[in-house]
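The excerpt is restricted to a subset of chains, each kept in its original location.
Here the chain labels run A and B in written order, and each chain numbers its own residues starting at 1.
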């Protein structure tokens, strides 16, 4: 299969993360995976949920939303419907869990990090772009309140990518049209140290073999390594703080 | 009072409307009034609400939302709360009413125009920017399906601006900091022919006299005339369709 945008099977789309995208949040980016565009904002709050009060540890929570016309067909505004869909809840739980995997809650202290991922344009991979972009917004937010010489509360880099099987072959970072045709869909979240935080493979239309799964995993790992290299470029010297007492 | 951004009392902020901002909607813009940024998308649907069925006329409806971190302090996501605030509903009713004021429902035919105004950054005047920007998105959407030689379903231009009284003096197009200090707040929606669609003056902190009200009105009218001139520039030759059988 030739990909509609001419990419190689193991090639990412054009990736761009623009820092300080908004005026007010402590950290904010516009992250682009090709035509997929997500605004990620990180907000710091000086309190934690009741179940953590007094324990000295912090918390991170994520919310996700699609603008009604981020999609080909207008999707009904969840605020108007009065409830978030199962898909939305599943995605925001995934984003929160992923970022939690690299946060040092003790070093953070009794603070909550709110992460808002609002999809402006949805051309496939919105949840993986959200994770990769939100990571940068959170680093920027926490850097603003970091006391030099103390442990920076982020232990490692984290990024995410999708892989899918179309007509029996595996492809990295699917766009919407590819995603619609994929029989199997995998989302992979991995750290800078190459450790997995989340591996989700789903046979949307067909089942998949052990061998196919391994091939997808390998494609995804290579893709995430490139994404994390790009995150380091974007952060510049700030990237040195991650995982350090700096 | 010297304005914080050095403007004259009767001076608009930098206004910018970027057309075709999104990939999927029939019409979409990013509208900026200074640091206020709103994405306006127009969607066409080939049906009308039940109460209009079979009458040969169309409908337009608007929805409005603030991204959680469009504001200085994070505002709770309405989809998560499960309901839209009174403020949100008031604003989306205003936007819908304003656009309805220049639409020719018969010429539109049995179609619904959905307008989504999503505020990316809120530095005052989000409802007026939404109206001014949504107008352009709707023109673009309707131009796509317009049959030459038939009446274009938009009868006139429409734009909106705020005016406020701070320490007894009137100022055009308030930014957030000015808005917080204003005792009186007016929103004005006016057509290209200089006719009003909506005049709303509210004594948020103090009451206001007949004379002050007239002064605000005059400032607003002059501001909207400039905004409509800019809308014409932005649309270029497409602006000729408005109000014509073309």
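Observations on the model:
The rule is short, and it goes like this: a residue touches a chain if its C-beta (ideal position, glycine included) is under 8 Å from a C-beta of that chain, and two chains touch if they have at least 3 such contacts.
Predicted model, so just to flag it, every value in this text is computed and none were measured.
For this complex of identical protein chains, the structure file gives a whole-complex count of 6 copies, while the figure shows 2.
Keep this in mind: only the chains that are shown with their structure count from here on.
The distance from the centre of chain A to the centre of chain B, with each centre set as the mean of the Cα atoms, comes to 34 Å. Within the complex formed with chain A, the chain B residues making contact are 22-25, 28, 35, 39, 41, 43, 45, 63, 65, 67-72, 74, 77-84, 88, 114, 116, 118, 120-121, 123.
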